[in-house]
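See below for the structure under consideration.
Shown here: the complex without one of its protein chains, the others still in place.
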């Protein structure tokens, strides 16, 4: 038996919104330490990892490890039927072919139950190595979202230049060029820890997809280092995170 | 001469919004007791009845009975040009081929007059018999609208199970199943008067069309009984109502 109760449906709505542009279907790996998800996006270019520790939940019970294959569009439709402040209980009996979702309104006058068909999905076991990033930047999540959106107005390719005292985003296209530079400030909105400066280019539309997680966190962490994928991490309160990974564009030496 | 003045255009806007997804054109039957309308929807499945008593109006004059055939899309366009708090006077001289609508702003600085061509429509004379419903449920109109919307996410067919202590809505489709149950509460949001429990299924999209009347009323009345159409009634202040009728789905015994 697996059963997990969240005090607020809003958190689950935000998580599904952060995933559903990137993944049609995915597998939730539930164990006694919480819920994990690792998946390549639909086009197999970027990677997303979700971790929700047991402390996230008001109640949590997982008698034995279970992998639940879910269709995210269907899950989003069910969540659209709930109020953000409903409590939600996710459940699956052992060997279940259905995922149960029960919503209880604050005043306990309204009960809604949904059952979603579970999917048999091929499990992707992705090893994501721990990485020391030579550049680590924290900034407001809304600012990062805005920059990614603005850059992709200009070009499909966004260059990030991370140096000791600033992070600069550049896009260069038909229409012209765009540069946005953020510096570390006394107010602490932007913080930079840079051991080695890095300049890398990325496909802007994946960055934009990552920013669907913006409502989850006040701040976003960006990690960069030579020859490793970009990390974009949104903490989920103190109990988890969504991490996105995207390999830099490689310049073709013959081009 | 027919002339009727409403203190607020907003009421007329809400009434037209409640009708115009269901009807393209309709006939308003005006008499010295008020305005009546009875019509099948465009696909001739459900039925709507509107009644506005004379007390609805600031002024009301109807020298002799007159039937005014109107195009609801055109009427909606005219109403979109008025502020909700404008006063509106609807008028038609005897043997008119045009319906007059005059709007007067609160501060009386702005006068707008519109004339809409009247239509010659075949009159449908529908006898709607009075019915004793074995189940009568009152609930917040917004809650009913939300449930209908949520159910049709799952299936075109919505089953309503009305029992002594609860009303339950169920939908069962490709994606999974949905159940929403409301119980009578001390707060009185939901009230149930059930002589004989009833279970019936309905085409969800008609229910959704009915809920266009939600802005008209705080509360909606649902009436059900064996072998008669469902009644969904929205009172219009103390002076009228919109009633929708929809026959239950009949299960094919050979299916």
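Read from first to last, the chains carry the letters A and B; within each, the first residue is number 1.
One rule holds for everything that comes next: contacts are C-beta pairs under 8 Å (C-beta built on N, C-alpha and C of every residue); 3 or more make two chains touch, one makes a residue touch a chain.
No experiment lies behind these values; they were computed from the predicted model shown.
Touching the missing chain, out of B:32, B:58 or B:113, is residue B:113. When the omitted chain is restored, the residue from A:10, A:190 or A:247 that touches it is A:190. Although one chain is not displayed, its contacts with chain A can still be listed: residues 143, 146, 150, 153, 175-183, 185, 187, 189-190.
Residues of chain B that touch the chain left out of view are 71, 74, 77-78, 80-81, 98, 107, 109-117.
Throughout what follows, only the chains that are shown with their structure count from here on.
Centre-to-centre separation of chain A and chain B, using mean CA positions: 45 Å.
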